[in-house]
Structures are given as C-alpha cells and as structure tokens.
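Note that this complex is displayed minus one protein chain, with the remaining chains in position.
Naming follows writing order (A, B and C), and every chain is counted from residue 1.
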Amino acid sequence: MTQALFGEAINQATIEEMKRDERVFIMGEDIRRAVYGSTANLLAEFGEKRVLDTPLSENGFFGAAIGASLVGSRPIVETLTSFMWVAMDQLISQAAKMRYMFGGQATLPVVYRALMMYGGGAAAHHSDRSYPMFMNMPGIKIVVPSNPADMKGLLKTAVRDDDPVIVFEDGTLAGMRGEIPDGEYITPFGEANIIREGTDCTIVAIAGAVNHAISAAENLHKEGISVEVLDPRTLVPLDKETILNSVEKTGRLVVVDPAHKVCSAASEIASIVAQEGFWSLQAPIQKVASEQVHIPFTPSLEKLVYPDVTKISNAVKNTLED
Amino acid sequence: MTQALFGEAINQATIEEMKRDERVFIMGEDIRRAVYGSTANLLAEFGEKRVLDTPLSENGFFGAAIGASLVGSRPIVETLTSFMWVAMDQLISQAAKMRYMFGGQATLPVVYRALMMYGGGAAAHHSDRSYPMFMNMPGIKIVVPSNPADMKGLLKTAVRDDDPVIVFEDGTLAGMRGEIPDGEYITPFGEANIIREGTDCTIVAIAGAVNHAISAAENLHKEGISVEVLDPRTLVPLDKETILNSVEKTGRLVVVDPAHKVCSAASEIASIVAQEGFWSLQAPIQKVASEQVHIPFTPSLEKLVYPDVTKISNAVKNTLED
Amino acid sequence: MSINKETLIMILTRMWIIRNFELKVMEVHSAGEFSGAAHPYIGEEAVAVGACAALRDTDYIAGNHRSHGHPLAKGGSVKKAMAELYGRVDGYCKGKGGSMHLADFSIGILGESGIVASSVPVATGAALSAKVQGKDFVSMVFFGDGASNQGACHESMNMASVWNLPVIFLCENNQFAVTTSYEETVAVDHISDRASAYNMPGVLVDGQDAIAMYEATVAAVERARSGQGPTLIEGLTYRYEEHSLGLGRVRRGEYRTTDQIDQWRKRDPINIHEEYLINNNIASREECDSIASDSEKLVDEAVDFARNSPFPEPDELFEDMWANPIPRP
Partner (left out) sequence: MSINKETLIMILTRMWIIRNFELKVMEVHSAGEFSGAAHPYIGEEAVAVGACAALRDTDYIAGNHRSHGHPLAKGGSVKKAMAELYGRVDGYCKGKGGSMHLADFSIGILGESGIVASSVPVATGAALSAKVQGKDFVSMVFFGDGASNQGACHESMNMASVWNLPVIFLCENNQFAVTTSYEETVAVDHISDRASAYNMPGVLVDGQDAIAMYEATVAAVERARSGQGPTLIEGLTYRYEEHSLGLGRVRRGEYRTTDQIDQWRKRDPINIHEEYLINNNIASREECDSIASDSEKLVDEAVDFARNSPFPEPDELFEDMWANPIPRP
C-alpha cells in the first residue's frame, strides 16, 4: 500500500499501461509539459512518438484517436469536459456509433480522460459535468472514479477495454490522497463499491459527491441513522443489482450527483428504482444534484449549486420523515 | 379550422412570423429549394436576404445565428438533429450559457428547428432523438410538438420567445394531417396537453409517441381500462404540476419516450414523480423508451427499437397488475 | 508514369461495376425493394476507381454518404454491398448499416459515414497510427465539395501536415452539395487551392479521367509512404443523378440546367477510359463490352444474393454494440 494523490494515480496507471503495451500512446494539449499534472514524466519515459502534443483541434484529434484505434493503436486522449463540445461529432457519430453501424467490424480501444474542473471559480465555460449526456447515447463506457485507488484501477481497465471509454476525472478530488494497493491493481467495470453498510437509507453517490455522502453518513451515524453508501464507479455499465439490493434492505434512496439535475445520472438511477425496486421503497426517492443553472464564477453563488454534506443529510432526513 | 400536414404547419408558422416581424430570418442548408419541405415558398416571399442557404458549416452558422440574435435579429435555423453534433459547442457554450454567464446582458431570440428523421431506415447517423441531452444542460427551451396544430402554435411561440429554443420536429409525424385553428394560433410553453382523460393510469408521452399512446388508450378502453394521456408539449419548461395531478388521480404512471431510455426525458419525469408524487403511486412507474442501441438500418430490427402501441399497452397492463 | 494493362483493365471493370450497381440500385429502390436513402455515384466513377487503384489492400480508405463507389472501387464485395442495402444478414454490416454505412475492415475499408466530413479525422487518425507504429500503410479519405467547408477538414489537414502523416485528402468536387453550388459556398475557386493553407501539395485533377486520377494518387501515395506527408487532391467531377434516392421534392431544373448535365454526360468517365483503351490497343471494343456485361451479371447475381439473404432475427438487435459486452440497461 502506498499513498497517492488522485493525479498521481492517473499518472501511475498511464505509465504502467504504456509500459505493458506498446500500442498505447497518449495525446492531448500540452501533455509533454504536463499542464494538468497527470501526464508528468511521460515524455521522458516514452518519447515524442507516444506522447503527442496536439494542435488546438479537438474534433480533429479526438477523431484521429478513433481512427488510430481502428488500425492497431490504443490511444489515450487527455482533455477537459468543456472541450468535448467542439469534438462532439467524433465522440457521438464515430466513437459511439461505429461498431454497431458496421455490424461489429470496428473495434475501438480508445480512452478519453476528461477532467471536470468545477468547484473552484472556473465559471460557466470550464465547469461541465457532462456524463449524463453521454449516458443517453449508447456506445461509450462511462467511468466516474471517486478516489485515487479506483482512479488507478479503473483507468487501467479502461485502457485494456476494447470499447471507447470516457473517464470523467473529478477535479474536486485533485487534493485527495488515498491508499493504492501495490502491484497490479485493476478495478472491474460495472461493480458498484459498497463503501459503507447501513440499514436505514441507501445513498448512491457519484464521483466527487461520494466523499460528501460519506461525511453525511458519518454525521448521521452520530444521530443514530444508519446509512449505506454506494459508489457505482461506472455509469455505463451500471451495477443496478447492487443498488436494488441495497434499497431492498433499507427501503429508502437518496441519489447524489454533481451533474445538473435534469436528465442526470441521478434521474436515471431514481427511475430504475421507481420501476424495478418500487415495492422496496418506503418513502419518496430524493435526488440531490446540481441546480439547473450554469456555474456562476462568484464563490458566493457557486457553492450553492452543488450537492454538499448538508443537502445530503437533509435529504436522508426527509426520506426518513416521510 | 383547416387541415394541414405537420410540415405545412411549420411552413405556415414561419411565413406568418416572418411577415409579422421583419427581424426574423431563416437559414439552413438548401432551404431555398425546400429540400426538407417545410421551407417551401419562403424564398419567393421573402427573398435571399431573409432566406439564406448556408455552407455545410453547422458550427459556423449555428453560431452565426447566435451572434445575429444578440444584435437585433431573430434567426430561425433549420437542421437535422444528427447535424447538431458538429455544432454542439455553439449550442452549449454560447446559446445555452451566454445569458447567464454575462449576468443577463445577452438576449438570444434564436430558434433551431431540428428534424428527427428516425423510423424509416435512416440508420445510426440520421436517426437521433437528442432532446434529453439538451435537457441536462440548462439554458435552452425544448419543444416537442406531437401534432400539426401544436407544431404551428409552439413554433410561433418559439420565434417570439427571447430565449434560445430548439424545436424537435418528429419526422414520424410527416404524414400526419390535423386541424389547425384559423387566425393567430399560439400555443404557450410549459402547458401540458391533457389529450384524453382517464382514471386508471396516466401515460405521459413525448412527440411521435403521443399518437401511439392515444391508440393504446383507445385499445385499452375497449378492455375497460381508463387511461389519461398527457403530452407535455415542451420539456423545458416542463409542466410537472399537470403530471403530478394526473398521477394523484390515477395512481399509476407510464412514461413513453422515443429517445434512448437511459437519462431520457422519461427517466426525468419518472424521477420527479418518484420524488414529488411518490405517495400517489400505487404501482411501479413504467418507462417505455427506445432500446439502448443505435438505430439499425434494417427494418426487421429498427421496428423493435422504439416504443409502440403494444409496448405501451403492456406497460399499462403491467402497472395495473402490480 | 507507366500504368500496366492489368491496372487499366481493373479500372474499367470497377467503373462498370459501380455504374451497373448504381443503375440497379435506382431500379430496385424505386421498386420499393428497400428503404432509406441512397446516393448514386454515377458520373463520378473515375474519381474513386482511379484513386483506389493506387492503393494496396493494406491501405485504408474512409468515405461519406455517397457511399457505394468507394468500397466497390477498393475491391469490396458486390454481393455484400448489395445485401447491406437490402438490410440483410449477409450484408457487410449484417443489415445494421445500410447504404450509408458500408465497411469492410478486412480490406481496409474503414467505412462510409453519413455525417458530412465526419470520417476525415478518422482517416487522419489511421495515418497517425501508421506513423506511431512505424507501419507503411497509407490512408485516404473521400469527401465532397460541400464537406470541404466543415471544420473537421481544416483541423485534419492542419494536423496531418504538422505531423507529416501518410494521408490523402480526396475531395470529390461534383460541384453541388444537394442543390447548392460550390461556387456559392466555397470562397476559393478550387478546393485544392486550400492546400497552401496547410503547406501541402494541392492537385486539381480531371475527375472524369480515371488515369489522371490514378496518376495523381500514385504521386500522393508515394509521398505519403515515403514520409513526406499528406496531399490534397481535388477530382473535378459531376453527378448525373439527383442528390439521393428518396428526396423526390428536389426537381433538377431548379438548381442546374439540363444543358449542363448533358455537357457533363458527354465527358463520361467510362467512355473516356474505354476510348483510351481502344485507341491505345489495350483492349478492343468487344473486350470492353464484355467487361460491361460481366459487371451487369455480377450485379444481377448480387441482387439475387441480397434478395435471398434473410433479414436479421430479433435477437440480433443487441449484438455488435460492444466488444466487451455489458448488461443491458
């Protein structure tokens, strides 16, 4: 076991996978000089051929990664969520759709690492948390790590997976340090993590919201409320069995999602439980997600937007009062 | 009252609004020659200045419409949903976000008319039903007309609205003829249409699925099941009061959505009712939406993807058996 | 440049296959044998056939909505192509793709794309992989005059140039995007003029002359394979038919004259090539005619094949979504 920051976990996974498989290469903006931190030392270790700084042409190089993946490479692309809009056509029309529309001929082992930089005054253009949109479109696996160990294990799985994957890296976790098991550490897709067991209420929390959910659970524990905290870890595939089993046990569900609340991952999970777990429910499902406004720059407003410990605790209490 | 096809309703609304307000102009690909039908006669009536054929540069001209709307014009843009991916940055970063991030200074009276061409062998690249993604991102009003009269009334409202609007035109309704009231006919945003009253189950259906829901309700009526059919007509804003009131009366909800099922409008509506209408519910919410695959070309598979009368009827029966 | 007899004959053969394929498609489509759009390549055969003749099987191509000519030019199976248009299990994509999404990865056909210019970055990426892996294949992408105005072309050409990638940008300038003349939407006289904005050669070629297309492409392929980077080739051509089957509203007279169409028909790529072969004693009239009629037979057989192939069964719906499948949501 060693301690590592979230970004260090990314860096470790990348280095290990690039060493393991020479078909893996990485491209992005200013990655040689590691502007966002997690590509540190790659250039020195792997050289310019496998560590490519790109022109500011996301649609172009996101698509180039797709093309490269079709013919024997396994590219990793570094970006920010907010820069994905300009590349949306390649992500949707090509990465997501290609395999199916070509009757299974295309295999696309391409990984997009998309940093979500919200929460620190980055304002409307740089604070997107867009995974729900990509959940709506079939064809891309969606990964939302909530701690350094999962970050490492899931990124390694992503690189080895033969399907397109977007890893949404929650920037609010940049300062999070955590244990990472030694040796080869892999986290499978589609297995929710039961972070904390409990009997009164289930919280399903996503990415950066997991830590808030854990804090809320700890606080509530002191008040005698026993909360089970689940982290789905991947949204596509989604481990709905673990969620349904938990709700069967607790009878209550709070879903916490840093994304905008409408058509969010939280909405989806709520709708699944309202259909398939309805008879387990003893109270309304509570959805705690970001307010349906853009991210304001000013800290006095930004902090009101996202799910936080208080909102989560209140939601749990609401569901218990009902 | 006159009879009109769906496309004729679009055409009428466009002509009326362009006559009423000379700030309105329309742009798109091959609209002078009305390749998709609904821009017929505009060139003759309004001339090249107000009826602009564009280069094949959607990000460019979607954005140009935004810029024009900021400085005194009221553009209408014609497109297909599937061509919006290349223009996503302008839609999200500019149309949706601009007003808020500039503290209310920007006013953007721009309308995108996006044809959804699914259901007739258009295959994966031309069959998108992408409104759920735009629901997730605040800032754009989302209109989903289900018949010619609403199409006309809602498009006229859209043109007069000072916010960005996307009108999703359901191509499966191309052959639908319907009554359109004479004279100035306006349909407000945010008012669901109670198409049919009933007491046993509520169906909320979207766009082209509304007709299937009506047929299902008629069939079920013969079997003694009384179904209420609601058409939200706009998804942003969403008239959740009407939905909640209906579920309070019927105790049961089926949501029908031609979009992909995950993080769909159906998921959102289900999650609202599971939270705010929970105590009304007497059975699991049933979601009937498109299967989570791309649209296959072949008719033998394509027809399996979408909600249809049988699936809807079965869902209603399921919810009554529960 | 020398061009051998085998290649010259192959060029004629493939042009005839495409011509007859498209004529047959128009016939069976209007008879309602299958639905969806289909974009005839008639009149433009020399562009794809001449260009693909310069490629190896291990080289890659990607294309667009006007989609039948490219795979057939690269040597794709006529039967599988036709069966795909019919939506049958024996089609290239098991019926899931249809006309606009033909692909045959086994011979380097990375697929046609319905979204205009969308395969340009993809093909550029295949070339990137050649460079990164140190392989010697090249990649070629077909796109139209209309498509040239998409940002994807700009980004890809610039990227290919700064990275010196083995890719050929092949613009099929048939002078119209649906009903809109390229003169109204492209700010320069020739799309190949744009090459200078990317510091690569831009070559304007008579797109009715298969040999000219072949020669220009051979030069570009040599450049690419020897590490000298990308080339932009513009094949100036013309589509004889309407933009697509199934867009009945668009009447011809409204955006181009019968006269113009007739003029272009006089420069028919197959005629031009046959005349060359005959005049240079490479093939006789009879040989040419038998190539034509063989291709007709091939296409007829393909229609039979397609008609007799079954539609996919319902349980095929969820197949082919994932390489590593996941539970259905």
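Basically, a contact is a pair of C-beta atoms (placed from the backbone, for glycine too) under 8 Å apart; a residue touches a chain by one contact, two chains touch by 3 or more.
Nothing here was measured: the structure is a model prediction, and the numbers come from that model.
Participant: Need the list of shown chains touched by the one chain that isn't shown.
Facilitator: Per the touch rule above, the missing chain touches A, B, C.
Participant: Among B:A64, B:V167, B:L230 or B:V288, single out the residue that touches the unshown chain.
Facilitator: That would be B:A64, which touches the missing chain.
Participant: Could you tell me which of A:P164, A:G277 or A:P296 touches the chain that is not displayed?
Facilitator: Touches the omitted chain: A:P296.
Participant: Touching the absent chain in the whole complex: find that residue among A:A4, A:M98 or A:A124.
Facilitator: Touching the chain that is not displayed is residue A:A124.
Participant: Considering the whole complex, which of B:M101, B:A174, B:A192 or B:A270 touches the chain not shown?
Facilitator: Candidates B:M101, B:A174, B:A192 or B:A270; residue touching the omitted chain: B:M101.
Participant: Using the document's contact rule, name the residues of chain A that touch the chain not shown here.
Facilitator: 29-30, 32-35, 37, 53-60, 82-83, 85-86, 120-126, 261-262, 291-294, 296-301, 304-305
Participant: Could I get the residues of chain C that touch the absent chain, sorted low to high?
Facilitator: Residues in contact with the chain left out: 149-155, 157-159, 161-162, 184-188, 193-194, 196-200.
Participant: Mind listing the chain B residues that contact the chain we can't see here?
Facilitator: The missing chain touches chain B at positions 23, 25, 49-50, 52, 54-55, 57, 59-73, 89-90, 93-94, 98-109, 138-139, 141, 161-163, 189-190, 236-238, 240.
The criterion applied here is as follows: only the chains that are shown with their structure count from here on.
Participant: From the mean C-alpha coordinate of chain A to that of chain C, what's the distance rounded to whole Å?
Facilitator: 40
Participant: For chain C, give me the residues that contact two or more of the other chains.
Facilitator: Residues 93, 95-97, 101, 113-115, 118, 151-152, 321, 329.
Participant: Can you list the chain B residues in contact with two or more other chains?
Facilitator: Expected reply: 59, 82, 85-86, 123-125, 262, 292-294, 296-297.
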